[in-house]
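Pasting a structure below so you can have a look.
A single protein chain has been removed from this complex, and every other one stays in its place.
So that you can tell them apart, the chains are marked A and B in the order they are listed, and the count of residues begins at 1 in each.
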Amino acid sequence: MEALLQGLPLDYLAACDYAKTGQNWQVFLPAGSLVKAAERLLAADWHLEDIAALDCFEGYVVTYHFAHFDRPGRATLRVVAPHDAPHVPSISSVFQGALWHERETRDFHGVIFDGHPNLIPLLLDPDMADCFPLRKDPKSRVKMREFLEAGQVIYRNPSFTLMTPDAPAESQVSGGTAATA
Amino acid sequence: MTRYADMGQVAGDFYTENFAQTAQEGSLILNLGPQHPSTHGVLRVIVELDGEYVLRADPVLGYLHRMHEKMAEVKTAAQFIPNMGRVDYGHALAWNWAFVGAVEKLAGIEVPERAEYARTITCELNRIASHLLWWGAYLLDLGAFTPIMYAFDDREKILDILQVPTGSRLTYSYFRIGGVAQDLNEDCLSRIRAFIPWMRSRLPMYKDLVSDNIILRKRIEGVGVIEPDQCRRYGATGPVARGSGINFDVRRAEPYSVYPKLDFEIPTSMLMDARGRYDVRMIEIEQSLRIIEQCVEQMPEGDTLVKGAPKPSWKVPKGEAYFAVEGGRGKIGVHVVSDGGKNIYRTKLRAPGFSNLSLFAEVSRGTILADAVAILGSLDLIIPEIDR
Partner (left out) sequence: MPAELIRILIGLVAVALSVGLIGLVMVWVERKVAGHVQRRPGPYEVGPYGLLQPLADALKLVGKQLFMPDNADPILFWLAPVLSFLPVLLLFLPLPLGDGLYTLDINLGLLLILAFSGLAVLSLLLGGWASNNKYGLLGAARAVAQSVAYEIPLLLSVLAVAFVSGSLDLATVVKEQGTWPWNWNIMTQPLAFLIYIVSALGETNRAPFDLPEAESELTAGFHTEYSGMGFGLFFLAEYANMVVVCSVATVLFLGGWHGPVLPGPVWFVLKVSLLMLLLVFFRWTYPRVRFDQLLNINWKWLMPLAVANLMLTAFFVKLAQFAVVK
């Protein structure tokens, strides 16, 4: 995985315990690297399993699961989108399966995918498309490092402290109280 | 240049108008569904037709959306298991397994071996029932009214067998965290032993009368060719991917339970069309029978629920886990993220039908409407699973 994503600016890359969590690698990406990473994964014959968002204290963690047809391994790519401006580039130009997954994530959490050709409601009714049912109450949002697997860190961008157990993680916090309507 | 000079002429709802924005001159926009005899549930497909040819097709979802993922956030883990039976009524036990397996992985609970065998046997029986349902319904779409009756006759036997241990006939919630709810007693096992040769004797008849019928072959050969690259880009799995030559089955790729001990083949077809997917599913029925046979023989004595199994009010420990299972339609994935509270923080249900249907728009371009219906049937869609 490090070889595959070499050269791209990453935030965090860790090898995970497959037997415990079902994923082999966990990668945090800045939004700018997402499409390029997706292109590289497609070229290496990975397929897109799903896209979902997780409403955490630090923002909406958009989670991409990729797996392989020919060899074992699951990679989890994550992009943290701040609560007040949840914009993430769309990978639907690379993986067309993302067209629907991203529409569903917009329905449930309100994450806007820039570059998506047709970001209309998929599962929710168009009349109530902005109710974002899976958004959490700001008081009950949990910090990422509480439950996401830290794994064995291979690379960590020094300014990315969201997964570090002891760091106060104040610079990237969007407070959890600045929830958007 | 749009067909309608004044969009006020478009008599339709939000989705039809959105679709008609990019319609061609002189084309006909038609809604297949959501009430339609052959869209397998409440699926709506907006098609743009030029005569009989489909220029564009766009499935519209959400008619059966019940927000299971939100229900997972307000129920405890044990309370959510019956929901899994309703997500996909075709292969409910696989969804049961995916969720229970994910929670067990997170909490590090090990399931006793007898329970694993019970899970495998019931799940494979359910897979056969699901494929029979698909087969009968597909042929009904293509105009043959009889095979569905025979398929349901076979299904009745399976449902009768599964009724005793699970208590349900369709929407099972048989699995528990740490095992299964009830043991498969000797009477149940002897009925399963009797079922296997009976089902084996039916398959040659289906092959002769239906699979080799020239009219059916002409309807599904060459129809709906899906390239392996498309499968990769859309994340299509299951018989859809195997019918395009991709040798991928979760039971071999990410082995779980007792599958490593069992001897069975993964059928793939290099035909890449609806015929390939059809053949793959028919062979899978035979392979499932093989698996059940071996399991019934190898099943050890023991508990069917782990000692100290979680009570219904048990809280899932902190952490995340992803567990994948091979369902009748493809790879079912459940990703649970828990913060140690009463309810699970987030449950993501990855439905195989969702990814399989998303490639319909690309595959159906340029086909005849009758072929589009044949393609939809060959994808084996169960809409509740897609909408969740």
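Assume contacts are C-beta pairs under 8 Å (C-beta built on N, C-alpha and C of every residue); 3 or more make two chains touch, one makes a residue touch a chain.
It should be emphasised that the depicted structure is a prediction, and the values quoted were computed from it without experimental measurement.
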| item | value |
| --- | --- |
| Shown chains that the omitted chain touches within the full complex | B |
| Residue in contact with the excluded chain [from B:Ala20, B:Val54 or B:Leu216] | B:Leu216 |
| Sole contact to the chain not displayed, among B:Leu140, B:Val337 or B:Ile382 | B:Leu140 |
| Hidden partner interface residues of chain B, rising order | 28, 30, 36-38, 52, 139-146, 149-150, 153, 213, 215-216, 218-219, 368-371, 373 |
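We take it that only the chains that are shown with their structure count from here on.
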| item | value |
| --- | --- |
| Inter-chain centre distance, chain A versus chain B - centres from mean C-alpha coordinates, in Å | 26 |
| Residue ranges of chain B touching chain A (in the complex, touch as defined) | 13-15, 18, 61-62, 65, 67, 69-70, 73, 102, 105-106, 108, 231-237, 241, 246-248, 253-254, 318-324, 331, 333, 335, 337-340, 345-346, 348, 350, 354-355, 358-359, 362, 387-388 |
| Sites on chain A touched by chain B in the complex | 19-23, 42, 45-50, 52, 54-55, 63, 65, 67-70, 72, 74, 76, 94-97, 99-101, 108, 118, 120-126, 133-134, 142, 146-149 |
